[in-house]
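Excluded from the complex is one protein chain; the other protein chains are retained at their positions.
Labels run A, B and C following the written order; every chain starts at residue 1.
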Amino acid sequence: MSDSVPDGLPSLIHELREFVRERDWEQFHDPKNLVMALVSEAGELAAEYRWVSNDEADAWSRTPANFDRVSAEVADVGISLMLFCERTGIDLPSAIRGKLAVNRVNYPVEVSRGRSDRPR
Amino acid sequence: MSDSVPDGLPSLIHELREFVRERDWEQFHDPKNLVMALVSEAGELAAEYRWVSNDEADAWSRTPANFDRVSAEVADVGISLMLFCERTGIDLPSAIRGKLAVNRVNYPVEVSRGRSDRPR
Amino acid sequence: MSDSVPDGLPSLIHELREFVRERDWEQFHDPKNLVMALVSEAGELAAEYRWVSNDEADAWSRTPANFDRVSAEVADVGISLMLFCERTGIDLPSAIRGKLAVNRVNYPVEVSRGRSDRPR
Partner (left out) sequence: MSDSVPDGLPSLIHELREFVRERDWEQFHDPKNLVMALVSEAGELAAEYRWVSNDEADAWSRTPANFDRVSAEVADVGISLMLFCERTGIDLPSAIRGKLAVNRVNYPVEVSRGRSDRPR
């Protein structure tokens, strides 16, 4: 994400809100429907990677045609997520910071290093 | 998302990167695995809303206990999405702006107003 | 599901196995990839219902064009699920019966009646 446009997020939210309002789509965008949109967009992203092996996933993602297609899918996920946060009044950066604080407790550095499972 | 911290996104990405690096988790975070993490977190968000009806979804989301739980799930989705973008080199705001431009063509205001389906 | 073809399941599994074998696709069908296929197919099914309200969902599903499209998506989910079970050696009916036994304990009739949440 870009460091060069520090005011990017609020103006992006504004653009999304306008896009929806012009089309009178708020009626479809209750939180439940937006979550369904989010999971379906996440599923499309998963479809791109289903037959790509772990070993090839980084290189595959850098291939220009794949990069463009994946970027478009990621954008759809991001749009759904931002619309959901907008509708429910969740401040996503704050929510992420809060969750990171929880994760720092649940996954202490000394016991979690190099381990993907949650410590018991 | 907050208007009050215009430089929030880059610093948030920095925090996430540190969290992962300290735990030596880059080895697990290839794009394929991060997409699986994303869909599983999106699935947990869907679990919250599966028995909530459309009519109740807005009010349900505002109830403090639900709001907190949903915020935590949304944060997990956001974290997975940001880690994926970080790993693959996708600038999420740019990708979203690009997709919005495409959507403006695919869903012209005059024919899409009040219709949830894609014009043929 | 049909009562008229009691031996339908084993022969269906046989057909699926042949379809995969003829195309030499076992190489792509490790359990991880099949789970990604499953979530992406489930996401396509979710895409069908994202803007359909709860109140309309039954009638909408019976409309012939929707029924056919949804059936095709459901089939994809079913195929992914059966291929996953085939690959991992899980007997799906047995697994379902085992989970139902667990659910009968976790959701006793007398306290769960008419309530969608899990008893504490």
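We take it that a contact is a pair of C-beta atoms (placed from the backbone, for glycine too) under 8 Å apart; a residue touches a chain by one contact, two chains touch by 3 or more.
Treat the numbers as computed from the prediction; the structure is a model and nothing was measured.
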| item | value |
| --- | --- |
| Omitted chain's touching partners, listed by label | A, B, C |
| Of B:V20, B:A37 or B:I96, the residue in touch with the unshown chain | B:A37 |
| Residue ranges of chain B at the interface with the undisplayed chain | 28, 33, 36-37, 39-44, 46-47, 49-51 |
| Residues of chain C (touch criterion as defined above) contacting the omitted chain | 1-3, 5-10, 12-13, 15-16, 19, 22-25, 27-28, 30-33, 35-36, 38-39, 42-43, 45-46, 48-49, 52-54, 57-58, 60-62, 67, 70-72, 74-79, 81-82, 84-85, 87-100, 102-104, 107, 109, 112-114, 116 |
| Where the unshown chain meets chain A, residue by residue | 32, 35-36, 39, 43, 46, 51, 53-55, 116-117 |
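The rule we apply is simple: only the chains that are shown with their structure count from here on.
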| item | value |
| --- | --- |
| Intercentroid distance (Cα basis), chain B paired with chain A, Å | 3 |
| Distance from chain C to chain B - Cα centre to Cα centre, in angstrom | 26 |
| For chain A paired with chain C, centre-to-centre distance based on mean C-alpha positions, whole Å | 26 |
| Contacts with two or more other chains, residues of chain B listed in rising order | 32, 35-36, 39, 43, 46, 53-54, 116 |
